[in-house]
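Here the structure is laid out as structure tokens; the discussion comes afterwards.
Missing here: one protein chain of the complex. Every other protein chain is in place.
Residue numbering begins at 1 within each chain, and the chains themselves are lettered A, B and C in the order written.
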Amino acid sequence: MQAEVFDTPDAAVSDIPDGATILVGGFVSAGTPSNLILALKQTGQTGLTAVANNIGLGDLLDELCEDRQLAKVIATFAIRASGTRSSRFEAQYRAGEAELELVPQGTLIERLRAGGAGLGGVLTKTGLGTTMAEGKQTLELDGERWLLERPLRGDVALLKAWRGDRHGNLQYRLAGLNFNPVMATAADLVIAEVEQIVEPGEIPPESVGTPAIYVDRLVQCEPIPVRWDG
Amino acid sequence: MQAEVFDTPDAAVSDIPDGATILVGGFVSAGTPSNLILALKQTGQTGLTAVANNIGLGDLLDELCEDRQLAKVIATFAIRASGTRSSRFEAQYRAGEAELELVPQGTLIERLRAGGAGLGGVLTKTGLGTTMAEGKQTLELDGERWLLERPLRGDVALLKAWRGDRHGNLQYRLAGLNFNPVMATAADLVIAEVEQIVEPGEIPPESVGTPAIYVDRLVQCEPIPVRWDG
Amino acid sequence: MTNATPPAGLSRELIALRAARELEPGWVVNLGIGLPTLVAGFVEPSDNILFQAENGILGYSGISESDFDSDLINAGGQPVDLVPGASFFDTADSFAMIRGGHIDAAVLGGLQVSEQGDLANWYVPARGGGSVGGAMDLAVGARKLIIAMAHVTREGEPRIVEACDYPLTAERCVDVIITDLAVIDVTESGLMLRERAPGITAAAVEEWTGAALLIPDDVPEMSL
Partner (left out) sequence: MTNATPPAGLSRELIALRAARELEPGWVVNLGIGLPTLVAGFVEPSDNILFQAENGILGYSGISESDFDSDLINAGGQPVDLVPGASFFDTADSFAMIRGGHIDAAVLGGLQVSEQGDLANWYVPARGGGSVGGAMDLAVGARKLIIAMAHVTREGEPRIVEACDYPLTAERCVDVIITDLAVIDVTESGLMLRERAPGITAAAVEEWTGAALLIPDDVPEMSL
């Protein structure tokens, strides 16, 4: 039950294959694995599917579009209505070079949770009567209509936490949790960047946000500050 | 957003009506609201449905059977296979005086979570091909069979935490979490017994196990030690 | 509906202020990105309103003026200050809170609202793609849904319409619409004009509204 500790983010992501589905933790600037995203850019792998809350909101995920690494994005924020700022992803999406699957945020997290928790799906009212329900099964139960949402998993998850211990336990700070703890459960290979690597026992058992067994790889690095001002 | 603070457990549960469905947190001795259970015994209310992990495993829930207050129990542990020890509930169940709905533990918590999270149900493999699937809908999706489990909610939840602040935030200790955080989300009236009531801000925001908005009533009392030795 | 210019109504700040008046003491409130985030600046601390940010915060008081901490932001990416008794949680727990009906009110922006209270606020057909965020879950889950938006588009087209032609966020979800011109309730009988912006007549509101509007005999002017 040891997580593998890597010296650099580049080394931690070097064997991610072309075409992989990658869960990317974080919400705009909070809990976002920017070092791992930039390392993934260095690999040059292509045909990737990124699952993330947002792309092009000050996050660095849009950097992967510079070399057209993203074939598809599954996200909640992607193309801004106002059009005041554009992203590389937006340009590639408009050119038909990259695909977009927009998912309501509460549904995205439940699909990921189902993927990690061995559930075959959940029933939600979110999206009923909208384009999000197209092609999906609805069930009527006791006179109420529900939309069936199916699980979502990744080949790889890229996470950001505050501290990690050598077993792989992760501790988050403030609103840095967001998608990270659930994504940790829903990928075959889980890679976390942390600000500090500590010895097992230094993170109090009550403060572990992601238990060790979910984390395969750890890398300690200075967080890269990003910011989005709307 | 103030939780109402009561002086005694008796006062905190005095208005629970006959026939209420009551979610009872805890797992055997951990995180079990024994003071509130005994207070509920004092009320003498009858026709109650209790939803709890266990009854008759050293917990005090079985005390409610002394005066036949429980019409039904929804639980994961109820009648022991060995028969070496019996409970009042077991006697009443055998006499046809109390009903039992046995639910797999992972399904019980998902049903409660769905009840609190606005989900219409979840699909699980747990229980497929067993008596637990009787009368329930199954779905075949992409060649896999799933059992549909529906939400479960209570009129009241009785919880136990370590500390509570005057807003209603709860902090748990060790393995005292178990069913409590999810049950907090799935009842109309949530009553928590805590070992200490503190001022808002004393529980660090990262250590809040149940956010304030879920908790209606707080009562500070010495925990009643219970133990089960199998 | 005309090609004339709509009358000058409330500023964005005053729309936010008026939306803040819809919130009751002790409520838990989620604010959408854009105009709605301004609402946090217009509540009285004594009202003990708790703001929830869907990225995992309960209990922020408003936009922070201090140093930026990238891990302490609201759903719009803005730095926030916490109140004593705040808490953090992950996205699954946050949307359990939202979808499960534990949020008293959400204030969201709108592109269109229909007579039945259908909301469209995530997709501009001319732009495509879209950004849905937590809007669909908030529309379904919030006990009271307040839409704060401009009464008409930049082109002078009504945003309050018989039926939305933009893709929906959710059906029959809106309770109140607050615009630069009016406060309108979505009722069982239809859209009901509750208040006019200062200097705006009920007739003007009706003129710039693309759906039938129930107008009581006496429609008070907002007090701001």
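In the analysis below, contacts are C-beta pairs under 8 Å (C-beta built on N, C-alpha and C of every residue); 3 or more make two chains touch, one makes a residue touch a chain.
Note that the structure is a prediction, hence the values are computed from the model and not measured.
Seen in the complete assembly, the chain not on display touches A, B.
Touching the chain that is not shown, out of B:79, B:141 or B:189: B:79 (per the contact rule at the top).
Summarising the interface, chain B meets the missing chain with residues 27-32, 53, 57-58, 76-81, 83, 90, 93-94, 100, 102-107, 109-110, 113, 124-132, 162, 172-182, 209, 223, 225-230.
Along chain A, the points of touch with the absent chain fall at residues 1-2, 113, 116-119, 165-167, 169, 185, 199-201, 203, 205-206, 208, 211-214.
Going forward, only the chains that are shown with their structure count from here on.
Chain geometry summary: the mean Cα position of chain B and that of chain C are 37 Å apart.
For this pair, chain A with chain B, the centres built from the Cα atoms lie 33 Å apart. Rounded to whole angstrom units, the spacing between the C-alpha centres of chain A and chain C is 28.
In chain A, the residues that reach two or more other chains under the touch definition are 110, 124-125, 172-174. Shared contact sites, meaning residues of chain C that touch two or more other chains, fall at 88-89, 95, 98-99, 140-141.
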